[in-house]
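Report on the structure given below.
All protein chains of the complex are present and in place, except for one that has been dropped.
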Amino acid sequence: MRELASRPLSAAVSGMTTEVVDPVPGAGAPHLPRQTGLVQLLTPEGERVEHPDYAIDVTAEELRDLYRDLVLVRRWDVEATALQRQGELGIWASLLGQEAAQVGAGRALRPDDTAFPTYREHGVAWTRGVDPLHVISLFRGVDNGGWDPVATGFNLYTVVIGAQCLHATGYAMGLQRDGAESAALAFLGDGATSQGEVNEAMIWAASFSAPVVFFCQNNQYAISVPLERQSRVPLYQRAAGFGFPGVRVDGNDVLAVLAVTRAALAAAREGQGPTFIEAFTYRMGAHTTSDDPTRYRLASELEEWKLRDPIARVKAYLSRTGTADADFFADVEARADELAAHIRRGTTEMPDPPGTAMFDRVYAEQTPHLAAQQAQFEAYQAGFEGSHR
Amino acid sequence: MRELASRPLSAAVSGMTTEVVDPVPGAGAPHLPRQTGLVQLLTPEGERVEHPDYAIDVTAEELRDLYRDLVLVRRWDVEATALQRQGELGIWASLLGQEAAQVGAGRALRPDDTAFPTYREHGVAWTRGVDPLHVISLFRGVDNGGWDPVATGFNLYTVVIGAQCLHATGYAMGLQRDGAESAALAFLGDGATSQGEVNEAMIWAASFSAPVVFFCQNNQYAISVPLERQSRVPLYQRAAGFGFPGVRVDGNDVLAVLAVTRAALAAAREGQGPTFIEAFTYRMGAHTTSDDPTRYRLASELEEWKLRDPIARVKAYLSRTGTADADFFADVEARADELAAHIRRGTTEMPDPPGTAMFDRVYAEQTPHLAAQQAQFEAYQAGFEGSHR
Amino acid sequence: MTQLLTIGKALNLGLRRAMEDDAKVVLMGEDIGRLGGVFRITDGLQKDFGEDRVVDTPLAEAGILGTAVGLAMRGYRPVCEIQFDGFVFPAYNQIVTQVAKIHARSRGRLAMPIVIRIPFGGGIGAVEHHSESPEAYFAHTPGLKVVAVSNPVDAYWGIQQAIAHPDPVVFLEPKRRYWDKGEVDTDATPDPLLAARVVRAGDDVTVLAYGPMVKTALQAAEAAAEEGRSLEVVDLRAISPLDLDPVVESVRRTGRCVVVHEAPVTLGLGAEIAARITESCFHSLEAPVLRVGGYDTPYPPSKLEEEYLPDLDRVLDAVDRAMEF
Partner (left out) sequence: MTQLLTIGKALNLGLRRAMEDDAKVVLMGEDIGRLGGVFRITDGLQKDFGEDRVVDTPLAEAGILGTAVGLAMRGYRPVCEIQFDGFVFPAYNQIVTQVAKIHARSRGRLAMPIVIRIPFGGGIGAVEHHSESPEAYFAHTPGLKVVAVSNPVDAYWGIQQAIAHPDPVVFLEPKRRYWDKGEVDTDATPDPLLAARVVRAGDDVTVLAYGPMVKTALQAAEAAAEEGRSLEVVDLRAISPLDLDPVVESVRRTGRCVVVHEAPVTLGLGAEIAARITESCFHSLEAPVLRVGGYDTPYPPSKLEEEYLPDLDRVLDAVDRAMEF
């Protein structure tokens, strides 16, 4: 049995030499400056540090906003997990521990950019103004994607691992054709990097210099399978093999994620092509509510990562620097309570869809064949009218 | 229209700075030494040059054998092309220009190694002792793979681009489990590098440190599509992103190919994991006999590459150094004539398979369902007995 | 205006017209640009419409379909060429889990007007994977539409209709008939994309076919006529959803039905049609619906394809059996 404890977690976060891998001169777009470590702007202890290549200027208000995002998103997640336990949701995929990666990436987007999430990007959904209940309706089994992907610039969740990376790339090719100065942001997990389609997406993005950024949340696991099974070298290095820059950022540092993603998106919009961002983070909860992580990882691992909590460090910074006061924190808590209540009430009151909904929207216009099936279905259902069904 | 002439071909072969890309220390197997150029041991002019990392000791006899291989393989190819023109073959995929890459790679194999070809590796087939008529029978439409892949260590041709790379990797995982000191050699083209499955094969090979070598003949084109569409950076660099070494070799230099492939196979057998070899070469003929390359490339390109002919340089070396004399060359020519005659006679005399052959071997044992279909087929055919059919 | 066109040329002109009509139409595929496609169906289009509208793609079918999805999300109408039938499978995941489902997943908010052009079927003496008939795999997949053309007129109009159609369409081209010629009136009003068509009237047996087998069925009808037997031939045209109304009407008259396709018989389109026709025409049928198709074997090496593929004689043999039942 492989020794879990031997995994050099701390080294990975702080000491590892991580650099932007430059493609050969002239090829690809070496727009991200060379760096010499994991990009970090806020330490786990809440110290603001500088990075030569990723300066970021955030106002006090922006900082407080980010903090509020993080707290609200976590609260949403906690509430959803509770609702699942109570039988209100079929399943829930928790983002616990990945709030900074998601809020940082989401807040880096401009309104006209488009995000292509997996099934775990509730934090990004939040930044795009998607109603949490629309996300929850999917996990409740009410629909397969309840929000408007066009109006929100937040594509529907994609459950088939990696498929959305090609969609984002194709969408970015469309942006190019439109002369739009916007970018696509594709989310993926560490496990997803092994899918052929994800690698094809990177090949296409490089080939067409498409304005797409691949944002990989390396949360160390694909369900139970640790990163080492997917790659023996840091994931951000993958990009260089395809001819574009890769960068590794502390995924639990919302400022660093914001700065790095902003830079990558800006480069994409300016025609410099794709970037791969590896946000180094940790899935603090189970894979989903159906999962039991005690079967494959040690509790001590989680303890170590708790010290790098993405929210605690922002709070520490806000408090210590006086950027926020007790009133602010109380207000955030109050809002979180409100949000939780909204989610709880909205979920338990959410109506089931009518049976005929499944015949809708299979095609742009219902075919005679489906209309006939629906009619049969309705006639059949009508036979039970008044009975137990 | 993209400017064909601007393609820096000469730079690509001689001046390009090509290095083995080392994966990060400790990960993967940086067994191939660092180098500073395209690996070349025999210049286009037939000068023997040394390479610090790929010394090769070949006897005069070995050199003559390699030359003979190259000439015979080319003659086979020319004969098959002629047979296709005369209607004896449905199609033929010519290897013209790629003889050195194939003979060099094939001769690097040990008897207990296994090759996984595409559909163009006739030169490798030759080195594995496969009867050319068995290869030709496929292109004639007599069968889909006429030789014994186990006895020859030469797997059947695989037409679906890239699929064989995963087979080779899985086979190599089997070698590992058997504790065999042998390796698998997967062939692929430059176009194939874009297939998801090929990238998955590299991911698996890295993850399991499988004894497989990926031998990519970069012949500059995937049918009509030039390399630039598949990758903006040299292909050998792909490997580093997956955590194993990549190396670029002059694919028209049989000695260099032999040396580099031998080293990579040795490393694989010793447990050092995979290597990616990019053999830089050129498809001097059409993609297949169905193709018309004048639609997508300039004649001048071919003229340039003729100066780097893989056979001419060996002949020049043999002659100039006195390693072979006129008798030897005459003998090789005579053998080539014999081979051509064997191929021509064998092809024109090749019997058609019986119609019932298609019901054979679908399964290990014929199912009752197929037996019934075959019986129907036979009864139906019998109805035509004596008639025009 | 009426022109004598091959199916291949009709497709080429239809694509050209669709691109002229709608600037959002983008062609994607391997070798479709400078080369004009291995069958030259896109010949000359990149030259006239540029590299952004006729895209020579990397060699990756999942990539073609997956980026097509993204382009469709951005308002484009991608027309993807799969070089040969046997190479559609790397894209199968994108087609079945994404292209087919996104309209429903988004409750109609995202349209997927993607055309997947596939030269399909055998009979050209090719090597493995170049002669497959994968239509049933798509017709079993809700969310897709599947059509097959059999002649230059349907090729010319059908490709334009498929491109203008709001849903994803798998557009099957009978590759061995690419060089068959016919008169095409480019000003006519075309038949609807998804409607079957009676192409020869008859009374004794209804013969159903699509794509390359329509010609075979018509040849069989010709031969049968010489023996005094009258076959009604229906070109199904729409494979999913099937348009069985004219078929039901016909079978109620003839009482006998034979379905012809190249794909393996087991779970080929003939299975669905037999099940549906039997249900609709139970009391009219004098014989079970009989199927003529490829055998349940991998497509054989080309020296055997003549034996594998349904031909005039095998159709007539089934007609005989239907008559004798």
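All chains are identified by letter, namely A, B and C, in their written order; residue positions are counted from 1 within each chain.
Basically, contacts are C-beta pairs under 8 Å (C-beta built on N, C-alpha and C of every residue); 3 or more make two chains touch, one makes a residue touch a chain.
On a predicted model such as this, the values are computed, not experimentally measured, just so you know.
A.B. asks: Please identify which of the visible chains the hidden chain touches across the whole complex.
C.D. replies: Over the full assembly, the chain not pictured touches A, B, C.
A.B. asks: Which of A:Y54, A:W76 or A:Y119 touches the chain that is not shown?
C.D. replies: A:Y119
A.B. asks: Out of C:R53, C:R77, C:K101 or C:K303, which is the one that touches the chain we can't see?
C.D. replies: Per the contact definition at the top, the residue touching the missing chain is C:K101.
A.B. asks: Specify the residue from the set B:Q40, B:T81 or B:N155 that touches the hidden chain.
C.D. replies: B:N155
A.B. asks: Of A:S182, A:Q230, A:N252 or A:T281, which one is in contact with the hidden chain?
C.D. replies: Of the candidates A:S182, A:Q230, A:N252 or A:T281, A:Q230 is in touch with the missing chain.
A.B. asks: Taking the full complex into account, find the residue in C:M19, C:A68, C:A136 or C:L194 that is in contact with the omitted chain.
C.D. replies: C:A136
A.B. asks: Considering the whole complex, not just the chains shown, which residues of chain B touch the missing one?
C.D. replies: 143-146, 148-150, 155-156, 158, 160, 163, 165-178, 184, 196-197, 200-201, 203-204, 207, 360-365, 367-370
A.B. asks: For chain A, which positions touch the chain that isn't shown here?
C.D. replies: Counting over the whole complex, chain A touches the hidden chain at residues 1-2, 90-91, 119, 138-144, 159-161, 191-192, 194-197, 222-225, 229-230, 290-291, 295-296, 352-353, 355, 357-359, 362, 369-370, 373, 377, 380-381, 383-384, 389.
A.B. asks: Considering the whole complex rather than only what is displayed, give the residues of chain C touching the chain that is not shown.
C.D. replies: That gives, for chain C, the contact residues 86, 89-90, 92-93, 96-97, 100-101, 104-105, 128-129, 136-137, 139-140, 142-143, 240-241, 263-264, 266-272, 274-275, 278-279, 282, 287-291, 295-298, 325.
The rule is simple: only the chains that are shown with their structure count from here on.
A.B. asks: Using mean C-alpha positions as chain centres, tell me how far chain B is from chain C in Å, no decimals.
C.D. replies: 36
A.B. asks: Counting in whole Å, what is the centre-to-centre distance of chain A and chain B, each centre being its mean C-alpha position?
C.D. replies: 43
A.B. asks: Two or more other chains in contact with one residue: find those residues in chain A.
C.D. replies: If we look for residues of chain A contacting two or more partner chains, we find 196-197, 200, 203, 207.
A.B. asks: For chain C, which residues are shared contacts with two or more other chains?
C.D. replies: Only 57-58, 60, 62-63, 90 qualify.
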